[in-house]
Each structure stands twice: as structure tokens, then as C-alpha cells.
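The structure under discussion appears below in the form of C-alpha cells.
Only a single protein chain was left out; the remaining protein chains are all shown in position.
On to subunit A.
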Amino acid sequence: MWLHVRLSEVCLFLQAMFILACCFSDMESGPIATSGSVQPNGDRFKIEGRAIVPGVKTQDWISSARVTVEGEEYIGFLGTDGSFVVNDVPSGSYVVEVISPGYKFGAVRVDITSKGKMRARLVNFIKTSEVIRQPYPLQLRSSGPRTYLMKRETWGWTDFLMNPMVMMMVLPLLIIVLLPKVVNTNDPEMRKEMEQSMNMLNPNPELPDVSEFMTKLFSGSKSSSSKAIGGSKASGRPAVKRRWCQNITCTSGLRNYCNWSCHGNYNAIFKKSFFIRLYNCFLSRVFFPSSEIQVCK
């Protein structure tokens, strides 16, 4: 690598005519001189630039700021107008930073050839040879004050109530409380309608889908005799309920509750559990995407 650099330097010397055009091309392959080591016949150069903190007077921040080149290898101070010069820098590649305890500044990499030609580019530690040119003399603009401190989380009623999770819990609760009062659940037709709409809510691919269920239901009612209607009604409902129970999707947080509702006596608690299940399904739909849904039992 070193040889290559030396050779390319020699080449550059020979092709003096093209120096202006191509003197930077060899920089990609490696440093011409490392920082810190002084070239035997090398000259010293200066890095110039200007730092600006928008909206802040210079006297408010320059006294605590300084310019560092490659750590503390070379140090410059800021002038009263925010400009700076770092003198006595040998050729090489350096990271130039404005350090101020109050304000953020981005770092810039400055390459100085042995001829003293300067170039500024963005610092990229991963792709070290990548060149995204920056203006030279450097124009460093602060991106704002530094944030060192974290804000404490404070607790307020409004924060609590406006929390989306709480909203999701409260709204369905209201539905549960209010819906039975609005809709007459004792009406069997209404109930059936709701059962169907419930199933519509649950398009779970692992489970028999609604159409299948409907065909079963209809074929069953068609095939059965008229005297068995009452019986089929009586036996059909538990079946439906069992299906429901399977349809009720839940995650670990809701599992206990779900288990309880699966094992319970459906006929007895139907009136209430229907809405609980409705609520459950609603919750599971809202909170958990289909991939994470498990079927209880």
C-alpha cells in the first residue's frame, strides 16, 4: 500500500500537468501520511472554516468551544465571528470537529495532500473511502442544542385516559354495558343475527369458515323433520356455542378468561357471556394480528 502511494506520488510528480485534476484520486487507496508523523520535507498547512450556531450570538458559545483535529492532535480556537484556523497541520487525513458542550456539530473529514490541496468530505467510518464532498473552507452549522437529560415520566389523569390502550379497554366496556340496554337480546331472531355477525368477525383460516358453517346449519335444518325442529334447535345451539368457543381467539393474557368462558355453562350464562365473547373477539381482532392468534383448548 505504502509503495503504491509512493509510486502514485511519483507518478503525480511526473504528470505535473494533471495534478490539479487527479491529485485526489490516490487518496482513496490510503493515506498519504499518517496523522502525527511529520513528513521529513513536508510542509505544514492550515485548516480553515467557520462554525455557526443559528439563532445564538457568537459570544454566548465560542468561549467554551474549540476545534479539534483527530482527537486532540491539533487544536484550534474560535474567533469572535465563529471562524477558525487550525495552523501547523501536516498533510494527511483528519476528522475535524467543533466541540462545544452546548451545541451539536457534525464532524468532517479533511484530506490534505502533500502539495497542500484540501478537500472536505463527510465522515464515514464504515466505508472509509466513500467521498461525499463538503464545502471547503469548512462551513459547520450546528444542528441545535445537545440533549443530555431525560424527562421524567409524569403521571396525569388526562395522560392516563388518553392512552390508546385505555381507550380500547374503556370503549368496548361501554358497548358491553350499553348494548344490552339498546338491543333486546331476548328476541331470538335478533340473537341469531348477531350470532351470524359474530362469525363474520372471525375469518380464522384454521377454523371452518362461515360458509361451511352456514351450509351445515342449513343442510341440517333441511334434512331434519319438522318434529325434530325443537330438538335440533335445542341441540344446535350448543353446537354453535362450541364452535363459538373455538372461534374465540385469545392470547396468553386472555387465556384464563377464555378458558373460563369455554368451560362454563353456556345456557345459563349465555345472556352475559355472549357479550363477553363479543368483547373478547373484538379485543382479539383489534390487538393481535392474525398470525399470533392461538386457539384456546
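In this section, a residue touches a chain if its C-beta (ideal position, glycine included) is under 8 Å from a C-beta of that chain, and two chains touch if they have at least 3 such contacts; residues count from 1.
Operating definition for what follows: contacts and distances are computed from a predicted model.
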item	value
Record-based protein name (UniProt) of the chain missing from this complex, from "Metaxin-2", "RAN binding protein 10", "ER membrane protein complex subunit 1" or "General transcription and DNA repair factor IIH subunit TFB4"	"ER membrane protein complex subunit 1"
Residue touching the undisplayed chain, where the options are A:S93, A:S114, A:S142 or A:N199	A:S93
Touching residues (missing chain, whole complex) on subunit A	1-2, 30-31, 34-35, 37, 44, 46, 58-59, 62-64, 66, 68, 70-80, 84-85, 87-88, 93, 97, 99, 101-102, 104, 123, 125-128, 146-153, 155
